[in-house]
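Here the complex is missing a single protein chain, while all its other protein chains stay put.
Moving on, here comes subunit A:
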Amino acid sequence: MEFFNLEQPNNKIILKKLIVDSKNKDQVNNFYNDLKTHWFNQKFEVILPIKGTTNDEPLEKIKKTKGSLLSRQSLSGRLVVEGEFASLFQQHNENSLPPEPDQYEQQEDEEEIEKTENILNDKQSYYQIETTLDLILSQEFLNKYIRTGGFHAISQFSYIDSGNVFAILPNGQIILNLNKETYQDLGLVGKASVFKNTERYVITLDSKSKELSPTSKYYSRLIWVLKDRVSPVTLICYYLKDYNQDSKNSSIIHPVQFPKGVKVKRVFNQAIQNVEKYRIPTIEIINQYLNIPSDASEQQQQEHLIKNKSKEMKLLLQDFVNEFAEILGLISTESIIDTDRDLELGNSLLSMTPLPTEIFSASLKGFVSNSLIIETIGKIKMLIKNGAIEYGCINIFGFPDTPISWGSIEHNYLYGGENDQCILILPNNQILSLNLIGTMDYYC
């Protein structure tokens, strides 16, 4: 594993180079833990260049006649990719929304609810609720959802530099990032924040600790503090039942029975999927930059990655990362650039690839779960093995107003609150991850 830090005036770019073997458990766990501890994702994007489509020909539209299409290699690869991801990035109509949560309480059997839920695609939905914090931290709700783990919640329409933010992590931790004036009025003990020492305070509660047991003095004071003195909050949340288990159904979102007096609304993520032709570097060019001989076997390539730690290598990687991130940005904004304008941009990677390739790009917008991202990484690895795609990219965008970005690290907002991640999945178990971080944040 290697780190490269690029400090820029208003944000930092951190590059990580990894080798993740599926057989080596430590490497796998380390990689997925880093992904899992990025708690709240706002947007999730997939960019997959399809193999064998680097042509100057215009994009062929799929017709519903089967025999002629399957004969060509390019279309078959495209069909395989679309077949895998079409169900995930499918747009939902409002008619297909499940019944309103008032009707859940009338239904006594939980099995019936699950049956109705599983018909729909549950990986894309989340709740938008309006409550006082007193109701959410009631003892029944704590026992049923928060202490078991897997309940994600974050406050909406509240800004971290000039307001009060509330969040529940799937660990079971509850976090309040408060303004100075509200902290002085509220009456709960917390710590001063790292970035703004006297202006902001952070209160962390652990739901599994003895402090929040129903007989404790602290819990009764907490309810007294939050009951009539705090205004209602709008939250977005979802619940994963099998959060700690590594099963196939871990990414399915389960229904939640909220206590009485909570306004509940169910919302779907906005999904977009698209196939178009962009200019993107092929895997041969990437291997040149990473200084790997193309003829070498898998073991030789891995050894080669670990050995090269010279300064020239680092400088090369820095340039490569900057330029590659620029190209990914161009694709996600759907901007096609001709070869005549290469001099204006000055991007060496783009100028090396004059021919466009077909790219499957899709995105989910709203409140995306981490386990869904881990599922898609597994799918991309499978597709690389099958030979449908050369390599894959994933972009993850975090909320700028989160109290916590990665792990237990505090987050704040100066000029921008970026906590984004870009992952490049290459063959031979190589992974390049790139993190873009605001000035008021850490990553380690």
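Everything that follows uses one rule, which is that a residue touches a chain if its C-beta (ideal position, glycine included) is under 8 Å from a C-beta of that chain, and two chains touch if they have at least 3 such contacts; residues count from 1.
In this section, contacts and distances are computed from a predicted model.
Peer 1: Suppose you had to identify the omitted chain by its UniProt name; would it be "DNA replication complex GINS protein PSF2", "Ribonuclease P protein subunit p29", "Elongation factor 1 alpha-like protein" or "Ribosomal RNA-processing protein 42"?
Peer 2: Missing chain, UniProt protein name: "Ribonuclease P protein subunit p29".
Peer 1: Which of A:188, A:283 or A:325 sits in contact with the chain that's absent?
Peer 2: Within the whole complex, the residue contacting the unshown chain is A:188.
Peer 1: Considering the whole complex, which of A:159, A:224 or A:415 touches the chain not shown?
Peer 2: A:224
Peer 1: On subunit A, where is the contact patch with the chain that was removed from view?
Peer 2: Looking at subunit A, the ones touching the missing chain are residues 183-190, 221, 224-225.
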